[in-house]
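Every protein chain of the complex appears in place save one, which is left out.
Let's look at chain A:
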Amino acid sequence: MKSSLPWVALAVSLGFVLVAGYQWDDGEERVLVNNKCKCVTVTSKFVPSKDNPEEEVLERNIRIIVPLKSRENISDPTSPLRTTFVYRMTELCKKCDPVEIELGGETYQAQQSNSCNEPETCYTYNRDKCYTTTFPFVYHGETKHIQAALTPTSCYAE
């Protein structure tokens, strides 16, 4: 009786996993990736298979908006127009938001991937970020470099 307790617990928790799994595939479309930097969203949902209508398969939808008028360096309006756009699924699917884990009663922040500190090349502006540039301004024969907002609505102070 006593030794069977952990097995019961295991069975119960496996049940939870299955229930959770069942909740997941309730036919609703889920967001796997929402990369605002490269303007890519990846969603997936279960749909009836074309080969076997009784079977459900996971359909993955990848939506990419290519900003054809963006510059090589989006923070520099004088840089040339971007002509190459590279989308790597492995990079897009990378999880870089930290998770909280508890170790010995203490809560720590843990990184979910090992290459999250590398700078990411963005193809478009992130609405939540303020992008600025400097431009030369001649006044009374004197040239000054003045900072200007590229995305004014995103540049308000709190």
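The rule we apply is simple: contacts are C-beta pairs under 8 Å (C-beta built on N, C-alpha and C of every residue); 3 or more make two chains touch, one makes a residue touch a chain; residues count from 1.
The criterion applied here is as follows: contacts and distances are computed from a predicted model.
Per the UniProt record, the chain missing from the shown structure is "Polymeric immunoglobulin receptor", taken from the list "GPI transamidase component GAA1", "Eukaryotic translation initiation factor 3 subunit K", "Polymeric immunoglobulin receptor" or "U6 snRNA-associated Sm-like protein LSm2". Residues of chain A that touch the chain left out of the display are 1, 5-6, 9-10, 13-14, 16-17, 19-21, 23-24, 28-32, 34, 41, 43-44, 65, 100, 102, 104-105, 107, 127-128, 153-154, 156-158.
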